[in-house]
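Only a single protein chain was left out; the remaining protein chains are all shown in position.
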């Protein structure tokens, strides 16, 4: 971790905002398996629940090469281009 | 949380699922990444020795929270 000093007048909290939530889940939901053992079972069950509860939602599965590092850029870009939502798991 | 934060910046609502022992880590990390609003959902520990049925139960219990994290402001 690196610390930097705030160059502003500090009126606005230095924070990134999360993207807007639309009030519904539609389109393509990505399920990203971070490759920790047993996470796949949980994600498969989520797939089933999504299909059952949110018909019309398309589900795509992705797998990260290793849970120990952030997702490689190529995979990140692929997911960004293909998905409207992302669920990532399972960190343990 | 790194990935979650990255996808949020790209405009894709995201949620990270972690076992309950990771609550503190997730909290620290999203703060360190400058996105205190990044979403995560915790499922009960343990994971590695849980049976398949127990894993599915964890998924069912967390499902509403996961959808909520993607759907609700």
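Should a chain be cited, it is by its letter among A and B, assigned in written order, with residues numbered from 1 in that chain.
In this section, a contact is a pair of C-beta atoms (placed from the backbone, for glycine too) under 8 Å apart; a residue touches a chain by one contact, two chains touch by 3 or more.
We adopt the following convention: contacts and distances are computed from a predicted model.
Trainee: For the chain that is missing from this picture, which UniProt protein name fits: "Electron transfer flavoprotein subunit alpha", "Cell division ATP-binding protein FtsE", "Peroxiredoxin" or "Sulfate transport system permease protein CysT"?
Mentor: "Peroxiredoxin"
Trainee: With the missing chain put back, which residues of chain A would touch it? List them for me.
Mentor: Contacting residues on chain A, toward the hidden partner: 1-11, 14, 16, 69-70.
Trainee: Could I get the residues of chain B that touch the absent chain, sorted low to high?
Mentor: 2, 5, 9, 29, 31-34
To be clear about the criterion, only the chains that are shown with their structure count from here on.
Trainee: Quick one: report the Å distance separating chain A from chain B, using the average Cα coordinate of each chain.
Mentor: Here the centre of chain B sits 9 Å away from the centre of chain A.
Trainee: Across the complex, what residues on chain A touch chain B?
Mentor: The contact residues of chain A facing chain B are 1, 14-25, 29, 32, 36-39, 41-43, 45-46, 49, 53-54, 64, 70-71, 76, 79-80, 83-92.
Trainee: How about chain B: which of its residues touch chain A in the complex?
Mentor: Spelled out, the residues of chain B in touch with chain A are 2-19, 21-22, 25-26, 32-39, 43, 45, 47-48, 50, 52, 55-56, 58-60, 63, 66-67, 70-73.
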